[in-house]
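The complex appears here minus one protein chain, its other protein chains still in place.
Up next is subunit A:
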């Protein structure tokens, strides 16, 4: 469990999810993919990629984590690493940004870089 304060958790998680929402929306607009839908409300970001599956990325305030559900790699939990300013999962020692960049680029068939580490 992270030692992050409530307000810093709120700030960082909101920032991350909002940045993801914005950039994924822009990608969707530019690429005009069928059945691409992105919705962010109540702290839950839902990215639908049609037949490629649905990603759900949400805040988990009690644990001060961000949780991920990926149609490719399954569930994962991320804690904030203040040193690196990124969300890391302990098991795979990989950041949220790295995983999303890889998996979404794969799904879309285009190299994308999200503004999240």
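Please note the rule applied: contacts are C-beta pairs under 8 Å (C-beta built on N, C-alpha and C of every residue); 3 or more make two chains touch, one makes a residue touch a chain; residues count from 1.
Everything that follows uses one rule, which is that contacts and distances are computed from a predicted model.
Novice: Would you kindly match the missing chain to its UniProt protein name, picking from "Protein rogdi homolog", "Cysteine desulfurase, mitosomal", "CTD kinase subunit gamma CTK3-domain-containing protein" or "Histidine-containing phosphotransfer protein"?
Specialist: This omitted chain is identified in its UniProt record as "Cysteine desulfurase, mitosomal".
Novice: Tell me which residue among A:15, A:29 or A:106 touches the hidden chain in the full complex.
Specialist: The missing chain is touched by A:29.
Novice: Tell me which stretches of subunit A touch the chain missing from the display.
Specialist: 25-26, 29, 37, 39-43
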